[in-house]
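Written out below as structure tokens is the structure these notes cover.
What you see is the complex with one protein chain gone and the rest in place.
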Amino acid sequence: MSKIERVGVALDSNLLAEFDQLIRSKGYPNRSEAVRDLIRAKLTETALEVPDAYAIGSVFLVYDHHEAKVAEQLTHLQHTHLLTVIASIHVHLDHHNCLEVIVLKGRVAEIQKLADQMTSLKGVKLGRLSLAAVACDHNHNH
Amino acid sequence: MSKIERVGVALDSNLLAEFDQLIRSKGYPNRSEAVRDLIRAKLTETALEVPDAYAIGSVFLVYDHHEAKVAEQLTHLQHTHLLTVIASIHVHLDHHNCLEVIVLKGRVAEIQKLADQMTSLKGVKLGRLSLAAVACDHNHNH
Amino acid sequence: MSKIERVGVALDSNLLAEFDQLIRSKGYPNRSEAVRDLIRAKLTETALEVPDAYAIGSVFLVYDHHEAKVAEQLTHLQHTHLLTVIASIHVHLDHHNCLEVIVLKGRVAEIQKLADQMTSLKGVKLGRLSLAAVACDHNHNH
Partner (left out) sequence: MSKIERVGVALDSNLLAEFDQLIRSKGYPNRSEAVRDLIRAKLTETALEVPDAYAIGSVFLVYDHHEAKVAEQLTHLQHTHLLTVIASIHVHLDHHNCLEVIVLKGRVAEIQKLADQMTSLKGVKLGRLSLAAVACDHNHNH
């Protein structure tokens, strides 16, 4: 089991004053939590540079549901990737546009490829991918 | 109603050959769709620089549900922002970690502020925000 | 004059082990320097969101010097912005292509505008802008 360690960090007083102001404006409860978030963000960014790393991701898609077949093609892509697609949200934005957010699990390169396939469909207007590195999942069927 | 226009673009043959290769690797059905995606991505990036612009967003959060009160605080933040939170997905990643993806609608600055408040909670390990600009929503209560 | 303060940060031992590995791979001399860099990067990113903030920037441009007038237009843009352009480097990349890196000082919005004007010139193939927030410069003529 992991335990908590206390690390001392030397900071110039001006830098510390600016950091404390940022911490307040972002709503952090204390400095430790803010530093931990910076460290975790850097670690996950580095981990995701490895195409074979495991990750959880969400694909954020805006599309025109009047466009023939885009909904059908999105469903098809999700069903042919049953191992990686976990869940999705569908939101009606206006008369034309839908938002679909699809949560995926797998290797970074696989998730990026599926996200590319979805984003490049005719009718999909915008695609964005968010990723977080996760520990290797031994139950993941590969 | 909008109609389709055809625009001619002059491209060096080498640049066109490289672009065609990218189009194939990303899975685009044709050049027009690939160019439209580039244009839309640039437009939405520019639109989102304005804090007052309307947007749809998803906040992607990884958190430790053993951390006292993080789930409760996330729920509380969503309920005190009823106007902007539309829906959410919750996924169990492993013994410790959960993923929550929360879809929000509102002005860019409001969404960013709420995303900051969620990301800075103790127990939340990673926060990522995806945004798309949307047309002004006249039914949005402000 | 600023002095050095020592701040204690509580870290889970697993997170600390991963951070120590990152520190070694990036070549940091110690944890304090790595944490300071994370804090400074976040502070400058936040400061640069304000269009009126003062900044130092470099515009990184790849262009085809055979393209009529691009060099002349770049020189013209620099000379009509004498207040902001500090210095530049010019590098011959190959028979066609040059790299020009131009260092600018001024308000974020002004630097971005000049960088846009340079990037959009016919013959300029790629433009990238790097920015760092600087303290307000009272000698800057506005």
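Per-chain residue numbering starts at 1, and chain names A, B and C are given in the order in which the chains are listed.
Assume contacts are C-beta pairs under 8 Å (C-beta built on N, C-alpha and C of every residue); 3 or more make two chains touch, one makes a residue touch a chain.
In this text the structure is predicted, and so the values were computed from the model without any measurement.
Undergrad: Missing chain touches which shown chains?
TA: B, C
Undergrad: Determine and list the subunit B residues touching the chain excluded from the picture.
TA: Interface residues of subunit B facing the absent chain: 2-16, 18-19, 22, 31-32, 35-36, 38-40, 42-43, 46.
Undergrad: If the missing chain were put back, which residues of subunit C would it touch?
TA: These residues touch the chain not displayed: 26-29, 33-34, 36-37, 40-41, 44, 56, 58, 60, 62, 86-89, 91, 93-94, 97, 99, 101, 103, 116-117, 119-122, 124-132, 134-135, 137.
Everything below uses one rule, namely that only the chains that are shown with their structure count from here on.
Undergrad: Hey, what chains does subunit A share as contacts with subunit B?
TA: Output, common partners of subunit A and subunit B: nil, no chain qualifies.
Undergrad: Could you give the separation in Å between the centres of subunit A and subunit C, each centre being the mean of its C-alpha atoms?
TA: The computed centroid separation for subunit A versus subunit C comes out at 27 Å.
Undergrad: Any chance you could list the residues of subunit C touching two or more other chains?
TA: As it turns out, subunit C has no residue touching two or more other chains.
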